[in-house]
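Of the protein chains in this complex, all but one are displayed in their positions.
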Amino acid sequence: MEYVLEVSQAVFALALAPLVVGFVRWLKARMQNRRGAPPWQPYFELVKLFGKEVVVSQQASWLFRCVPYIVFASTLTVTFLVPFFFVPGPLDRVGDLLAVVYLLLLGTFFLALAGLDPGTAFGGMGSSREMTVAAIAEPTIAVAIFSLALGAGSTNLGRIVTQALGNPATAISPGHLLAFAALFIVALAETGRLPVDNPATHLELTMIHEAMILEYSGRYLALIEWAAALKFMIFLALLANLFVPWGVATDITPVALAVALIALLLKLGLLSLLIAIIETRVAKLRLFRVPELLGVSFVLALLAVTSSFLLR
Amino acid sequence: MLLSKFIRTGLVTEPLNGDPARNVELAHETRAEIRRHLGRALAIREVDAGSCNGCEIEISGLTSPVYDSERFGIHFVASPRHADMLLVTGPVTRNMEVPLLKTYEATPAPKLVVAVGDCAKHCGVFKGSYAVIGSVADVIPVDAFVTGCPPEPAEILQGILAALGRLPQKK
Partner (left out) sequence: MFIAYGLGALAALVSARKSLGRGLVALGAIAGAGAGLALGATVIVTGVPFTLFVPELLPLGGGLALRLDSLGAFFLVVIGVGAIPAALYGAGYTAVYEDGRASLRLLGMMFNLFLLTMSLVTLADNVLTFLLMWEGMSLTSFFLVMTEAGEERTRNAGLWYIGMTHAGLVMLLAAFLLLTGGTGSGAFADLRSIAPSLTPAVRDIVFLLAFLGFGSKAGIVPLHVWLPRAHPAAPSHVSALMSGVMIKMGVYGLLRLTLDLLGGGPAWWGGLVLAVGVVSALLGVLYALMEHDLKRLLAFHSVENIGIILIGIGAGLMFHRYGLMPLAALGFIGGLYHVLNHATFKGLLFLGAGSVLHATHTCNMEEMGGLIKRMPWTALFFLIGAAAISALPPLNGFASEWLVFQSLLGGVNIPVPEVVVVMPVAVGLLALTSGLAAACFVKAFGITFLALPRSSEAAHAHESPFSMQCGMGLLAVACIGLGVAPFAVVPVLGGILAGLGGLPDTRAEFTYSVFLQTPGVFGQMSPTLLALGLLFLLGVVPSVMWLLRLNYRRRLSDSWGCGRVGQTARMEYTATAFAEPLKRVFAEIYRPMRELTVDFHPGSKYFVQSIEYRSEITPWFDQSLYRPFLESATFVAQQVRRLQAGSLHLYLLYIAVVLTLLLVVARWF
């Protein structure tokens, strides 16, 4: 029974991901005083992309054609490990937070290779920048995991959430808040949001994630865009459920699951609003200022660990 | 402060109205599958084949809050591989002939081409210049023309929608 729920949870996340991205776009449009596309616009885009022809470069190799599937599969694997509705999931022991981070790195690694494959300058530039940002974001994630694991006594996601549900005091401790801030900055960096990368830009010299996928079209592009939306949703769900776990069901009854669903949607909505406000307010950082931003998040994470430890 | 500003201003998007028949010319009937396929989500790649940039400025107004092309599901992309429609401006100059062809070739099917401006339709004031090869239709197949020098953003939007088959055509 639990396995069925787990699978349906992953399917639900897969289905909801484009809506979250669309919702952020819609909020940004409203904040710019225009009507904007409805929040479910990304679904139309995905359907359209799946129906389009695929144009592949002659200079690219078999790697170019395999990468969309690898990126999609690795991101989808992570959705099985992240608690969206209920804890502890039956697959909780299969992977902990470190495994999640490295699975996402797997997707980034291959996407960067796909950027280099067609031999264009933009692709190489995107790959180089993406790997720089990913490498410098790693320490913050690791130290933030450390601080969360300290409080919960485990690096497994289900345990962290259960632990936080068990003693609410830890969720408001300074360690947690600082870790939330640090992980929030990293989430912006890893998912390609302002101020690190503008997802709506069409100036190649300002692109990081987009530059790697300039060569993709049709169903490959659809898979990669869906995987990117899924990654965004995973980060938001992690931020929501690890730090504000109330609402997550601990027993499998219809009422608890319904409450969990509503709670998750509420939390995702609030986080999307926050991100939309930040994206409207802040300008994109110059690439060589991004390490400074990530350095700030690293310091925040270190402070989080120190305070969690000292207040134990 | 941001909050108060955007609440005070409210939505400024103007509804799309006006007579499309004045400036929009369809080269042929929109195919049904285009409407079904691309009707709800359209990605446009804008190509300047040698224009004076007047049409570009009007096109850049399309994404502004007043005209807001995004409410129709239209957005602009950087790579023709991601695009469904090419919005071409200007007469085709000698140096831009091959790039225009390459852009058209790089766009995956099904695709549309809308030529914006008098220059794109019949070379406008540049007709006969030594640097110009011809109009856009001489180089790539065009699905709709939007005439004007430059046409207003609302007219360009009507042209795009007409090419998609989303506007009722008054003949």
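Per-chain numbering from 1; labels A and B assigned in written order.
We adopt the following convention: contacts are C-beta pairs under 8 Å (C-beta built on N, C-alpha and C of every residue); 3 or more make two chains touch, one makes a residue touch a chain.
Values in this document were obtained by computation on a predicted structure and should not be read as measured data.
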Touching residue (missing chain; options A:Val82, A:Ala112 or A:Ala171): A:Ala112
Identified contact with the non-displayed chain, of B:Thr89, B:Thr103 or B:Thr147: B:Thr103
Sites on chain B contacted by the missing partner chain, in the whole complex: 79-81, 96, 98-100, 102-103, 105-106, 108-109
Where the unshown chain meets chain A, residue by residue: 50-51, 53-63, 69-70, 72-74, 76-77, 80, 91, 93-96, 98-99, 102-103, 105-106, 108-109, 112-113, 116-121, 123-125, 127-129, 131-132, 134-143, 146-147, 149-150, 153-156, 214-215, 218-219, 223, 287-288, 291, 298, 301-302, 305-306, 309
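Throughout what follows, only the chains that are shown with their structure count from here on.
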Chain centre separation (chain A, chain B; CA means) in Å: 34
Residues on chain A engaged by chain B in the complex (per definition of touch): 29-37, 41, 44-45, 47-48, 51-55, 200-204, 207, 210, 214-218, 221, 277, 280-281
Complex contacts: residues of chain B adjacent to chain A: 2, 6, 9-13, 37-38, 40-41, 43, 64-66, 68, 70-73, 75-79, 81-82, 84, 106-110
